[in-house]
Each structure stands twice: as structure tokens, then as C-alpha cells.
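The other protein chains are all here in position, but one chain of the complex has been omitted.
Our next item is subunit A:
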Amino acid sequence: MLEYRTQGYNGYSVKYSPFFDSRIAVAASANFGLVGNGRIYVLGLTPNGIVAEKWFDTQDSLFDTSWSEVHENQLLTAGGDGSVKLFDITLADFPVQSWQEHAREVFSVQWNLVAKDTFLSSSWDGTVKIWNPNASASLTTLPTHSCTYSAAFSPHNPSTVSCVSSDSHLRIFDLRTPASASNHLTFSIPIHTPPKPRMGVPAPVGIQPSEALSHDWNKYRDTIVATAGVDRLIRTFDIRAPNAGPIAVLPGHDYAVRRITWSPHLSDILLSASYDMTCRVWTDGSAMGAGTMKQDNTLEDPMVLGGGRQMGSMGRHTEFVTGVDWCLFGAEGWCASTGWDERVLVWDCKAIMQ
């Protein structure tokens, strides 16, 4: 396990470069992101450990970052002052571009993985905005009317945008639809909907809506989205059946789940980061053989659905874990995490599997 200390700054997000297997960006904030400066680190993984290759300071906290998909030296930041900034790590001090449209804290930014000329941002102000790096104003604003912690482009379709927000809903937008009264909203799924009743299982009780903090598109199955948030549960949904409820529910975290991400290598593997100070690896039970031991076991946690299970837990962080990401290159299983303990850990999931 490699470690880097973001002295004086509490981590909020970590992202592997899509171009280099040895480069990581970390968005961090002074004073736990409550007040004060932000800092975006570009870290290099070297034979001598992790070294900071570059950093930029910002006036307000930073909550997320995303690497450009077209330019290996550029990356976006999500700022507490409502700004979205584009930095070039070959330049000194200042961002190459800054967009100031959001009225409140920006909580997520993501570059479009397919049509690489757009990116998006989501904010506490209840909107998701679509941007082009060459345009000075946003292209589209998608309202959610609710603090939106996480938004993403589908990795399979450049026009499909999803987001989760504090109103406990997963929204799917299709930018190809006319911008009518619905503002491209195709449908929205209440995340807290209990699963459909099953044979031999007591009918699920009502679950309170709770803030959804993170979500991610499966990299192989183009209709599968995982969500997670304050109710400690990770769920997966199939957007072909938006009314069917979750297809998998994974309980286990002791406090709110701050971030989840699907493996770039395996279609059933998820990685999560939580306020309970752990990162956990999960299978959603969809891979062949992964869920066979579960279906008829009545002693399992009644919340478990879909035959998934926790495969391992990493407890080396000593504060809330806020960011986690998979390395896209090399042997599957390497990942990086960051949190309020001012640390970035780079580690191998395979080492913590039970």
C-alpha cells in the first residue's frame, strides 16, 4: 500500500488519469471543506513512492475532479464557490478556463467518455450543467430542484446523462429529446422503492427516502446503474425497467456511503467509500457463480437482494473516506482512495479480499 499525505488538506475526490497509469489527481480542501482554500494535486506514482508533481490552489474548497478525455495534461475541478475550472498541468498557477454559473457548491464534474467534446457538472443549486470546454457559457442546464451530489454521462451513450440527488431520486436525461417542459428528463427512479416482493421472502417494509450521494454506470452492462447514499445501502438498477425497483441491494456500510465506482475490468465488481472510514469491494451477484451460495439462505440480512455480497474491506483510513477510483491499466484491482485523514492510499483490492 502506497501513501501520500495531503498535509493541511482533507481529500474529497481521487481520479486516475485515463492516459497514464502512474498519474492521479486529488481534489482536497482545507478545514474539511467547510471554509478556506482548495487544492488540486497531481500525484505521480514512482519507484520512490508517491510524489506531488504539481498542485494548484483555489480560493474555495474543491469537492471533485475529472481528467480531460482529450488532453492528457488537463483536468476539471468542482469548486465550493460554484465555479468549474479547467487546469493545465504544464502551466503555472492559474486555470486555463473558469466557468462561474452555479449558484452553490459544485459537487461533481465528469468528462464525457464517448463524445469527448463535452463535460458536465452538478451542484447544490439543484442543476446539472453540460459544457463545452471551448464555450464560455454552459450548453444546457438540467434542473433537479434538489442538491445534486453526483452526475454522470453514460459510458455507452454520449447523450444520456444521469444524476442522483438529496431527494432520493436517480434521474435519467436524454439530450436528444426536445428541450420541452420536461427539460430532457426521460424518467426518474425513486431510489428508496423497496424491491418487488419475492417468493418465500417477507414483503419488504417501507424505506424512508434519504439523500443519494453517489452513483456510477456499469462499464459493461449498458443499462445498469449503481447508487448509494445516506441510507448506507448500495443498490443497482436496470434502467430498462425503471419501475421494477432495485435489482441488487448491498447492505454493510455502517454510515453513509460517499462514493461508489464500478470496476473497469469486471462487470460485477463495485468499490465504495464511506463515512464509516472503510472502502469496501462488492460483487452485485450478477457474475456467473458469484451469487449461487446465497439464494436459498434465509439467515442472510433481509435487505440483501440479488445475491451480491461484500468481498473485502479496507480500513486503513482514520477518517471519512470521500473518494475512491480504479486504476484503468495493468493488473485489475489497483485503486486509490482519499479522505478526511489527509491521506491518499494506493492499494490492491485483491489483497483485502476475504
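FYI, contacts are C-beta pairs under 8 Å (C-beta built on N, C-alpha and C of every residue); 3 or more make two chains touch, one makes a residue touch a chain; residues count from 1.
Just so it is clear, contacts and distances are computed from a predicted model.
**Student:** Choose one: "acetyl-CoA C-acyltransferase", "UBC core domain-containing protein", "WD40 repeat-like protein" or "Centromere protein H C-terminal domain-containing protein". The correct choice is the protein name in UniProt for the chain not shown.
**Tutor:** Per the UniProt record, that chain is "acetyl-CoA C-acyltransferase".
**Student:** Return the single residue from A:225, A:239 or A:256 that touches the missing chain.
**Tutor:** Only one of A:225, A:239 or A:256 touches the chain omitted from view, namely A:256.
**Student:** So which of A:69, A:231, A:268 or A:284 would be touching the chain we can't see?
**Tutor:** Checking the options A:69, A:231, A:268 or A:284, the one contacting the hidden chain is A:231.
**Student:** Among the options A:36, A:143 or A:242, which residue touches the chain absent from this view?
**Tutor:** If we include the chain that is not displayed, A:36 is the one touching it.
**Student:** At which residues does subunit A meet the chain that is not included here?
**Tutor:** Interface with the chain not displayed, on the subunit A side: 8, 10, 31-36, 61, 80, 105, 147, 210-211, 213, 230-232, 255-256, 258, 275, 277, 319-320, 340.
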